[in-house]
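Only one protein chain is missing from this complex, and each of the others stays in its spot.
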Amino acid sequence: MKDQGAPPEASVQVSSKSVEDRRLRLVNRTMQLYRNEAHALIETLHAVQESFGYLEEDVLKYVARTLRVPLSRVYAVATFYHSFSLKPPGEHTCVICMGTACYIGGSGAILDALREGEGIVSGETTSDGKVSLLVARCLGSCGLAPAGVFDGEVTGKLDSEHVLERIGRWRGHEH
Amino acid sequence: MAKITLATIWLDSCSGCHMSFLDIDEFLIDLAGQVEILFSPLVDTKSFPDHVDVSLVEGAVGSESDREKVLTIRDRSGILVSFGDCAVTANVPGMRNRYPVADVLARAYAENACPAAAISRDTLFFQEVPALCPQARPVHEFVPVDIFLTGCPPPPEAILYLFSELLAGRRPNMNGRTRFGA
Amino acid sequence: MNIEDLHQIARIEKSKQEGFQHQIHVCVAAGCLSCGSGQLKEALEKEIARRGLDTWCRVKGVGCLGLCTAGPLLSLETAGIFYQGVKVSDVSDILEALGGAPVERLICPVNSAFFRRQVRIVLENCGRIDPERIEEYMAESGYGGLALAVSQMSPTEVIEEVSRSGLRGRGGAGFPTGLKWTSVAKASGLTKFVICNADEGDPGAFMDRSVLESDPHRVIEGMAIAGYATGASQGYIYVRAEYPLAVKRVRLALFQAERMGVLGNNIFNTSFSFNIKVRLGAGAFVCGEETALIASIEGRMGRPRPRPPFPAEFGLWEHPTLINNVETFANVPPLIRKGGRWFAGLGTEKSKGTKVFALAGKIMNTGLIEVPMGTSLRDIVFDIGGGIPRGKEFKAVQTGGPSGGCIPGQFLDMPVDYDSLAKVGSIMGSGGMIVMDESSCMVDVARFFMEFCMSESCGKCAPCRVGTRQIYDILCRITGNLSGPDDLAMLEDLCDLMKSTSLCGLGQSAPNPVLTTLRYFRDDYLSHIHDKRCLAGACKAAREVA
Amino acid sequence: MKIHPRKNVRSDLNPSRLLTFRIDERVVSAHEDESILSVARQNGISIPTLCHLDGLSERGACRLCIVEVKGVARLLPSCVTFPRQDMEIITASERVVSYRKKILELLFTERNHVCAVCVSNGHCELQNLAVELGISHVRYPYLYPRLAVDASHSRFSVDHNRCVLCLRCVRVCDEIEGAHTWDIMGRGITSRVITDLNQPWGSSETCTGCGKCVQVCPTGALSEKGKSVAEMIKRRQFLPYLQMMRGRQDESWPK
Partner (left out) sequence: MAETITIEPITRIEGHGKITIILDDDGQVSDARFHVTQFRGFEKLCEGRPYYEMPAITERICGICPVSHALASGKACDAILGVHPPEAASLLRRLLNCGEFIQSHALSFFYLSSPDLFLGMDADPAKRNITGIIEAYPEMARDGIRLRKIGQQIIEMISGKRIHASWVVPGGVNAPLDAGHRQTMLQMIPEALEIIIRTLALFKKTLDQHREEIRTFANFPTYFMGMVDEEGNLEHVSGRLRIIDAKGHIVADAIDPADYREYIAEAVEPWSYLKFPYYKPLGFPAGIYRVGPAARLNVCNGCGTALADQEWAEFREIERGPLMSSFFNHYARLIEILFCIETMQGLLAEPAILAARVRAVAQPNFPEGVGCVEAPRGTLIHHYRVDEDGLMTWANLIVATGHNTMAMSRGVLQVAKRFITGAKITEGALNRVEALIRAFDPCLSCSTHALGQAPFTIRFMKTDGTILGET
């Protein structure tokens, strides 16, 4: 029972439709790669996050069952690591680096400006669902401090105006 | 022998520690011969004396006036005793600290009145009374404290022991005589 | 593959490269990529093809060229010319200047101390080879160390060589690598593991990222040698998910190495077999701690457990496990190729070899450097680093990340090695070096690091879980000018408690930034406490107290 | 007795080797695989602990059981440290006691421990430790986090205000009951014990309702519903009993 065979029928556990099934493909592939062993949990959660954008509760249950990991353990791992999110992200994501070089270079001030200018703080999504703001511990781009990532694109030497401007554009208003 | 001068006060608390003090019962009469109460809810002095040997402070610091009081008391007391769990840990009064002051006031004044309340939480304001601190906190977070007497309330035996040691000119060691929540 | 095949591949690759008169190296490490080096490379390729120069001139994506401030960087390998801040619009000028006088306005002074003073072992291939082609690595003697080890040396001899080199772990604590390998080799058990810690967590450090992005095979080779020496047949690279490019290149490199047969079964036709898998970290600094890292590879939360037993005896899935970091493994191949004695000839008496540092902060030349151990801080900051920009005063250099300390000007002439750093209250750490000028408030810096440790504390042991929060609160009170007279004493008391009683290295070293700033920059604290004023003018008084 | 080999077996220790060493000037002997804590207790020397509970795997996390060993600069957690021949252990030096007090004080500041109105008042390990160590007040500022009570379970409730994160509940549920309903979410100061996917305990799909977690909890965090203030007395006898029953070799009833 431990190895072999496809995981339990996915669509039964996961809420809706074939779109979801397609998204599950990567998840299933990851689990199969590790023969559904429990230690694949973190890798699988990466896969879930990649294809769903966040860790959806039903998918977590599905993963728990497939890998035979207790539900609470799955939740514990999902909340222990900062890479994982239990909330759906906004349309766009903005990551501000708070590594030492970036902090010394003024990334704290950028976060302050975002709070004042756009009313968002780290870990939150704007009320219009357009932009999620995240803080990175270090992007490893210290030479470009302060650095940030806008929808996957690393940008260096940021300042508050630049960041506000980009976010304003995403949200459809001027700054 | 000169009497020890004593002040007692209660801040944000229930007065139970003072009651426990009275629970030393007949020893109160003995004590009256050796201790002079200069300031207390039990006597009529209106202002805190310039100096007392020992002050018992019951209660957490919950308002600006409490804060001012402990500063004065510290200033004018030889030995300051944090008297009971509220003074030592903020205890039950500290349970409000989980909520913002505005919420606590709103529950009591705006939300709990039965007729259609004329007051909403936005119009709530207070005057002529001391402002509330955001949290009720232990006395030693504001001033240095010499002796801690835990318990809710501290048992009368512990209080009696405190006095007998003080009268004997010793700094009492309260270890094992009482505990948090006793 | 056998050793002859390896040489053959290297020869072919060499001669192929020599066929080009010009090789343009475009930096495609994350730093330069984010300044547009990807587009630049594309434009160069297109333009070369358009002009029909492609048999004569070749464009190559390479790893980090080091001087990240000046990106995008490119180098003309044969001419020894560096261009900095290159834009797509510069492409035709560059091509036209090939073979003639260089484009003056783009020239990056290669003679500057930044390049001159470096000694490159770990970074020897960085910026010179295409990290996505194993052949290029092989052309630079790549996998030669492994070949040598498995074919001509016994595992014990390999370990002896490593011990002879005096190499110490580059991950932070500086534990002698040979000793660590020995204990894993000696540990009983048929199954053993080798783990490469590539979860570079220090904010302000990016050496490991650069090495993995620029020269991933070097790490793979180092791990394979370690596997041979310790008797392990399975390796894991635990790499940060935040480094997508590094992950991609490592995966590609593993694929190539397996295909070529330098990984897998019967490597170089010997009985030695070794495989490597990639595991992604998920954003937890504490996973830099060995036992936490192991827990994470096992699919659990990265909470450290008390040691002993050490991973060398009781590691991944309870088997003896060797854990070294990226830079340590990267040192191994040349060390084996050239011998431990050669390596030991570099550096100081107790700290051998070179060290890669990530220079950042208030410094002219930010980027990656590699210098011999024992180079002075002054040389690094003012000579190689080019000093402090905008005429500001130097205030401190922070080494070792959140576990390190802030070193003041009075120690600038100190040689940088493990023991000297420890003497002043800091650590080597993984090699982050953040320079601060007079506009930094050291209380605020301490607060920054404590915030980091607080949110990275795993929460297992009480002193670290609550201690970091209490210390952070005090530092917030101080920077917010809300502190009381007892706060300094309480700060010192809590730091001492955490150092002495925390379960793992994170908690034990988390007070270091506070302790060093208290020691060397006490005035910054006192001014906040007594005068309610920030000496550096950096702290907003109204900063909220959490 | 090893009931959970994964977590307890130390391959580097030899259970048959007998060692002689000193604890607090007293010469004692023990097997190599007996922890210093357990040897001390067998010899009537008490070392305070919070996360340790006989019958559960060790975590070494509360740090209250730290002891000094002569010649070793670091303080060692006695629950996971094993003796060596001729080791000299000091269980209650001034230094150690002062650290224990501070750690305990930190625990008091971390959550909202209002002893006076707690179901475990008078029967609480945290409170008893405070008495034992002579803690008259907490020197660090209280954090007063805003935490909830989950009373959705029909028989038990969990009050996060009183949790010290010893994780005995997690371990007993996993190691003895085998349900693994409990675990710990988040990290650092925001860690919190959870049931299943952080859902109300009452809606847990995995909880068997056995109540072992309640009985092993050192404080009033886990309690039986309806027990009033000071009434929650924990019963832990089941743990050694279950250990014994599960560890025995022969099964005396016909199958």
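When the chains are written out, they are named A, B, C and D in that same order, and each has its own residue count from 1.
Basically, a contact is a pair of C-beta atoms (placed from the backbone, for glycine too) under 8 Å apart; a residue touches a chain by one contact, two chains touch by 3 or more.
Not measured: the values here are computed from a predicted model.
Shown chains touched by the hidden one, complex as a whole: B, D.
Set against the missing chain, the residues B:67, B:96, B:137 or B:179 yield one that touches it, B:96.
The set of chain B residues touching the chain not shown comprises 10-20, 22-23, 25-26, 28-29, 32, 36-37, 40-46, 62-63, 65, 91-93, 95-96, 98-99, 103-105, 107-109, 112-115, 117-119, 123-130, 132, 152-153, 156. Residue-level contact of chain D with the missing chain is found at 116-117, 119, 121, 148-152, 154, 157, 159, 202, 225-231.
Following the convention adopted for this analysis, only the chains that are shown with their structure count from here on.
Of the two interfaces, C-D and A-C, the higher number of touching C-beta pairs belongs to A-C.
Chain A and chain C have Cα centroids lying 25 Å from one another. The multi-chain contact residues of chain A, meaning those touching 2 or more other chains, are 73, 76, 80. Of all residues in chain B, none touches two or more other chains. For chain C in complex with chain D, the residues that touch the partner chain are 188, 284, 286, 301, 305-306, 308-309, 313-314, 318, 454-463, 465-470, 473, 490, 493-494, 497, 500-503. Within the complex formed with chain D, the residues of chain B that make contact are 82, 85, 88-92, 94-95, 97-99, 135, 137-138, 140-141, 145, 148, 150, 152, 174-176, 179-181.
Across the complex, chain C meets chain A through its residues 30-31, 33-35, 67-69, 71, 200-206, 209-210, 241-243, 279-285, 296-303, 358, 360-362, 366-368, 398, 401, 432, 434, 436, 440, 445, 448-449, 452, 456, 458.
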